[in-house]
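What follows is a short report on a single structure.
Here the complex is missing one protein chain, while the rest keep their positions.
Which chain is which? They are A and B, in the order written, and residues in each are numbered from 1.
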Amino acid sequence: MSSVESSASAPIAIRLSDIYKSFGPVNANRGASIQVARGEIHALVGENGAGKSTLMRILGGMYAPDAGKMEVNGRDVTGWTTAEAIDAGVGMVHQHFMLVPTLTVAENMMLGREPTSRGQLDSARVAREVTELSKRTGLAVHPQRKVADLSVGEAQRVEILKTLYRGAKILILDEPTAVLSPPEIDELWRVLRGMRERGETIVLITHKLDEVMEISDTITVMRHGQTIAQLTTTETTPAAIAKAMVGRDVQLATHYGETSSRSLELPSASLLEVRDLVVDGPRRASAVDGVGFSIAPGEILGIAGVEGNGQTELLEALAGLRPVRSGSTSVAGRDITALSVKSRGDAGLSHIPEDRHARGLVLDYTIAENLILGQQHRFTTGVRLDNDAIIDNARRQIDAFDIRPAVPSVPARALSGGNQQKIVIAREMSRGFQVLLAAQPTRGVDVGAIEFIHARLRETRNAGKAILLVSADLAEVLALSDRIAVMYGGKFAAVLNRRDASEEVLGPYMTGAEHAA
Amino acid sequence: MRRTVEEALLPALVALLVAAVVGDVLILSFGQSPGSVYRLLIDGTWGNAYGFGQVLYKTTTLTFTGLAVAIGLRAGLFNIGAESQLAAGGFLAGLAGLMLPMGLPALATLPIYIVAAAAGGAIVGGIPGVLKARFGAHEVITTIMLNFIVLALLNYLTAAHLKVEGTLHTAEIHAGALPRLSSMIGAFRGSAANVVLFLALITAAAVAWFLFRTRRGFELRATGLQPAAAEYGGVNVGGVWWRTMALSGALAGIGGLNYVLGYKHYYEESFASGAGFLGIAVAIVGRNNPIGVVVAAFVFATMSQGGLAVNAVVPKQIVDVLQAVVIIAVAASVPEVRRLARARSAA
Partner (left out) sequence: MIVLAFLAQTLRIAIPYLFAASGGVISERSGLIGLGLEGYMLGGAFCGAVASYYSGSPWVGLLGAVAGGAALALLYALTAIRFRADQVVVGIAVNLLVTGATRFFLRLAFHSSANSPRVPGFGAEQSGTGLASLARNPLIWLGILAIAVMAWLLYRTPYGLRVRAAGEHPEAALSVGVPVDRVRYVAAALSGMLAALGGAYLALDQHQFSAEMTAGRGFIALAATIFGRWDPFRAALACLFFAAAETLQIQLQGAQVIPSQFVEMIPYALTIVALAGVVGRAVPPAALGKATE
């Protein structure tokens, strides 16, 4: 179908003009404008922190803009509330699901729009309507199940149904594929296309260009809180979108070229040895279900896979942050399975954690204090902390890693994402270690910092250390790894040498369609 | 730096203002003039040596319970149990005193008393700490519940085994009485202020040093700010929890010395009544900073003593009301002030 033409003639569903929004010191939107025609799928793209989610939350009524004008179907709706947005048929599916886990699917469906009969909740009616809607859209759910018992894919189905149940004609989805497996993503695309057929309007927030090319009709690109470009999908290329996103040329292809040529000449003694590891996760038993591997000195093993397939649990278990049900881990020949976090550090393990805001940094501690987190014993004389040594260390690391502002006494909270991550990287690379666990090392970091961090990781590898890399970004895994394992359902679905791996080869393993192990 | 000072002082100013307004209304409702009541209050507290001595005496206990609550909050733990920890500390110290031979000098007995009082508080504080570390039981509820349990237990032990017939207290302790301030400065005659005051000030300094200068303090504060990050940083979070709760209990427990060995020389049922809960107020108003705690303890002690000074004119409970108003006003304005400060730093 020719959606581009139709969008040119179709009435405008959404028009946001010159939106400003700041949260304390952060200017999330600085004059952002977007226009979406009725009946099209519109992709809102940009790097993490570009202000996409804020702009859409303003549209959904969760935030009021500081300045600017909002129109939906030609009506001025500036600063409306969530309830008004829902009444007007605007529904939003958030990145973090907005479902109450202790309530049933039906209760979540009706929350905020509860039908009653004789003053009581009419649960039977909701169940009936949900079942009907479920049949019509092909999104299968059980109204009486508790949301806490649903899988991630099912929960997202409930989220979409929830907005449709409320009569959404304009659907906003915030990074909907981050937690889905490829078959689930295909299913989602099918549902969205069906909605477009029915004349409904969809805005898709994403930073994945392949998704943009596959599903969208038109595109708005955001950078640093501003809307940079409005494009028609059939008339643009991934490279052009990427350029608009980051503000300069990006060599998409070269990402793949720079791996080590040493992948086959593995020295005999491995630095990290993991055997038959079984780890329980917060939501299910055996989130890691019998994983074993080893990493040699001077080698990066990259773990690819859709998030939520046990990567987080695997790394936490290796770092000593999560108990292991069975199996063993050793670093440089020493069994560390039963050791504490601190003893693992002493045994030569270093760890860049997945979530720097929750784990990697104490946000209210200063740069200097954060630069010794986990190594506080080394900066202690007797029972006292050695302040001079702490400040010295901070000055050195700030220099070496170009952390800005270059002031040891500034709290980490005040730094940009990239500089915060540099604190973590600086700290973890400055301790004596043999094995580095690097989880999502460049998540939410600007392009310049990404290149810097990648260079450090390669240097570390070339210095003869072992690195276990976990990244949701397949390009990053392909760019850095010497060997690549694909994790699916808590197991390694495949382990390949870098030269045998590509997105096409890895894809089926990531979906569980193929198993090699 | 200037901003942090403002952030620390503004809520206290707001609280004083609100308290003054409420106080005026209450005093006027009693047909008295606020000016003369406030003058009476100041005269009865800072205006004469006896009153000031009583303020110092009350400051002593409140400093200990305030420090107890503050160190807990620094580790992210809300210790509502200072009340019973204080009582348990006083009880064990009293028990030790009853068992020690008569006539021992204070210099010899003081360390024993401190250890006994700390142990009493540490046991009562440590239990909720272990329950939280081991089972995740929330310390707010367990410490409240433990208050009732421990006070009932101490009442039983006193009533069944220790009390002097016809009273609610134990026999008098004769070993190593702690000197009162009046033995050094005559003007304090009659007031209960005693050397435990100096112990309180030293303890406040020690707590400040521990929190901000030692590795354990670094780990404790990290645990309070972000437990997941502390765990990642090699800190045994559960260990910090129960150790801090025990330490917090110990601090409150040592406060029991002030009454039992510094003032009355016997343990008495419900001597701690209210001082534990006021410790929460002291910690909040003192912003969990040991120096702030000492200042806040002095302010609350002045109010408590001032209530007695004005009781002939207006009911002394006016002070309870004003203390509550101060707590509510500080608790309500701290987040607001922080938000305004952040908004301003952005602009």
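Of note:
Here is the rule we use: contacts are C-beta pairs under 8 Å (C-beta built on N, C-alpha and C of every residue); 3 or more make two chains touch, one makes a residue touch a chain.
Just so we're clear, the structure is a prediction, and the values are computed from it rather than from any experiment.
In the whole complex the chain that is left out makes contact with A, B. Touching the chain that is not shown, out of A:17, A:33 or A:82: A:82 (per the contact rule at the top).
Note on the undisplayed chain: of the listed residues B:142, B:170, B:203 or B:289, the one touching it is B:142.
Residues of chain B that touch the chain left out of view are 26, 29-30, 78, 80, 131, 134-138, 140-142, 144-146, 148-149, 152-153, 155-156, 159-160, 277, 280-281, 284, 314-315, 317-321, 323-325, 327-328, 331-336. Within chain A, the residues in touch with the undisplayed chain are 60-62, 81-86, 92, 94, 97-103, 107-108, 110-114, 116, 119-121, 162, 166.
Methods note: only the chains that are shown with their structure count from here on.
With each centre defined as the average position of its C-alpha atoms, the distance from chain A to chain B rounds to 47 Å. Touching chain B in their complex are the following residues of chain A: 22, 24-26, 319, 321, 340-342, 345, 351, 353, 355, 358-365, 369, 373-374, 376-377, 379-380, 383-385, 387.
Remark: chain B residues 213-219, 222, 225-226, 228-236, 342-343, 345-346 touch chain A in the complex.
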